[in-house]
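To start, the structure under review is shown below, and the notes come after it.
Missing here: one protein chain of the complex. Every other protein chain is in place.
The letters A, B and C name the chains in turn, as written, and every chain counts its residues from 1.
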């Protein structure tokens, strides 16, 4: 992570076989799909990668396969856990497998600034000098971090090189963090990319999000940050927004994303392990209707 | 509420003067704006009406003004409170002022089906035979209600005539509720209208939501439910989606909605009482940019 | 509050008639009971005073009656509310009725140090220079406050003259607060007095708690803080502990306390408004058994 981390980092799905086993073979195909559509790196083992349904051994194997298919690109592995021993063990193993770093959200018990600092002190005293993406996602972690607290975390723990920012309203927080944090700390944004044009306009360094059309995420990022083409970025974003929003529905959204990616050849099956991930006929008809009424490029 | 409750019911803003006082005079203008754009009724004193910043006397006065401007249309008043004595007092007063009914979400303490039934038993033994909108909004109430539990609530308490459904994923839940509930119970949907086409396709009776362009909400409702014009509904919805999504950002979203409505002449000021409701230059520029890059009808 | 606030401040019950109406007439009797057993002041309208079942008008009337019976002693009135407008209105009214100050716990939305400071800034800009007891009770408020954050609150808002400390483990926190806070800020402790000897040994200025035998609370306080009789304090405390612990059971505990106080002549009825407050035969037999097997003074 001597180089900067900017541009699209896709939050990757975990492919499963129809019987629920991890489909390691598909990870190369899936990775190629992400990179073909503009990903500069991946974040694996996130919530939308169904990490919470994998054993530690499975998790490490998944990370290992993504590293093998990365051709040197950055693979960050989500290792958040209420159990620090498990967190540290998986962190050590994925780094040994070649991950570029880990992603960590604070444990729910970190309910004050003091407790937050103590928590990461415990984390880093266990995992050592591992490049870390700090995930700021209160809706999932239960922990609200203020901008001053995050600035202090970054100052205390130089391992934190990237923020994955998804505290709502996120564009405002990106702007405040950009002011408060040193330049070498990158700010990537999540929330399924729902606020991407606004976040980039306020200083984000790219999306760290998932979508079945990742070329939109990388396209908007390029138009905004490299070409300065705001109108083009909005036009591209708005065209995909109906589906982007539809995929932002928790476990159902992940299921829809997997189905959409299956249709595009990125996944062999849309199978999910996570509860809520089975699509019925009405769900499929709904997806079809949304896609039919969007103005997608042909 | 002998007639059915369907079609657009706008979740109304509460207008304030620049000094923060309730702007009763503007309620007539505001109501006219809502009705001109297709509202068949209003829900006042909801979260986005900043009810949590009003004293009981102010709340009743606001409801009274909306009733006065309703020309007989249905005004539902949100009365949810962790304090049952306050809930009952306000419910009695707004009904005396001519409200059509009240809207209630369960108190956070109702953490089992049993506790849920007990809670509403306590509520209705206090407020009596008042037509009630049951709000199913776990993100705000903290209470998750299953479909069977809601069906039992409706069977136990005939006062419940309408469901305001906003538990995600909402379209799926609308479909399940439509199957489980008797026909005379209407299902209106919230979540700022973000999933409106899908919810209507699954059996919802209309939106109960707020947006600075309510004509989109009423238009989509009409196209879907009356005209059977799905393509037209999606086209209309998608055109406004960038702003609709931008207004769905908690207190910031309400502030943006008020500012947008101020520009359209519906409100004299965009003043908010709720925390987080002050727009800075960057927020305004962001709103301008979103509107500029949308494809709004002229 | 020019004088210091130390010694027993009883968290007072609210007396109800058997029909549930507030029993204002009994407040004088009840107050005399508290003062006869060593109370130097009272905290009214707390959770165990069933404040959450009172309308604002009832709450103010209750506070007024307690002031009338106080003979100049300090009456603090709990005014915490998620609704700042209601909080401010009741605070103004109880102060006008002669309360010595108010007690406030932060709203659940105050989830970072920053948000905590903002919350109390909003509170004090509304209520002005009102002497305030800051209640630190995360189990009820949902807000965890660190010692540095509390020290900053006290520095920012000189209205905060007393801490009601009941974050567990409380004795440790009392010690840390005593070090961090200026001497003029008193620390009283709650949690139904369950940790009183330890809290006093660590620097607390007295109990702010309820118990049907308040003479134990005042007795332990005097033995520890005035007489330096640690052995005597423990002996007294331990003798009552079985009942003290039995009364520390939420709404059931309040019901038991009211029943026990009814037996002692402090209350005309044990009626509660709060849910869970009806004692059945088994509850009564259990209370009888505990009292029968304690070694109470005769």
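Quick notes on this one:
Note that in this section a residue touches a chain if its C-beta (ideal position, glycine included) is under 8 Å from a C-beta of that chain, and two chains touch if they have at least 3 such contacts.
This one's a predicted model, so the numbers in the text were calculated from it and none came from an experiment.
The missing chain, though absent from the view, touches A, B, C when the full complex is examined. Summary of contacts with the chain left out: across C:32, C:140 or C:294, the touching residue is C:294. Considering the whole complex, the residue from C:171, C:216 or C:270 that touches the absent chain is C:171. From the set B:18, B:112, B:125 or B:278, the residue in touch with the chain omitted from the display is B:112, counting the whole complex.
Against the chain not shown here, chain A presents residues 52-56, 58, 82-86, 89, 109, 118, 122, 273, 275. Within the complete assembly, residues 111-115, 138, 144-149 of chain B touch the chain that is not shown. Mapped onto chain C, the footprint of the missing chain covers residues 168-169, 171-172, 175, 194, 197-198, 201-202, 230-231, 234-235, 237-238, 241-242, 245-246, 249-250, 252-253, 282-283, 286, 289-290, 293-295.
Convention: only the chains that are shown with their structure count from here on.
Innermost chain of the displayed assembly, by C-alpha centre distance to the whole-protein C-alpha centre, is B. Look at where the CA atoms of chain A average out and do the same for chain C: the two points lie 47 Å apart. Centroid to centroid, with C-alpha atoms defining each point, chain B and chain C lie 39 Å apart. Here the spacing of chain A and chain B, counted between their Cα centres, is 33 Å. Looking at chain C, no residue sits in touch with two or more other chains.
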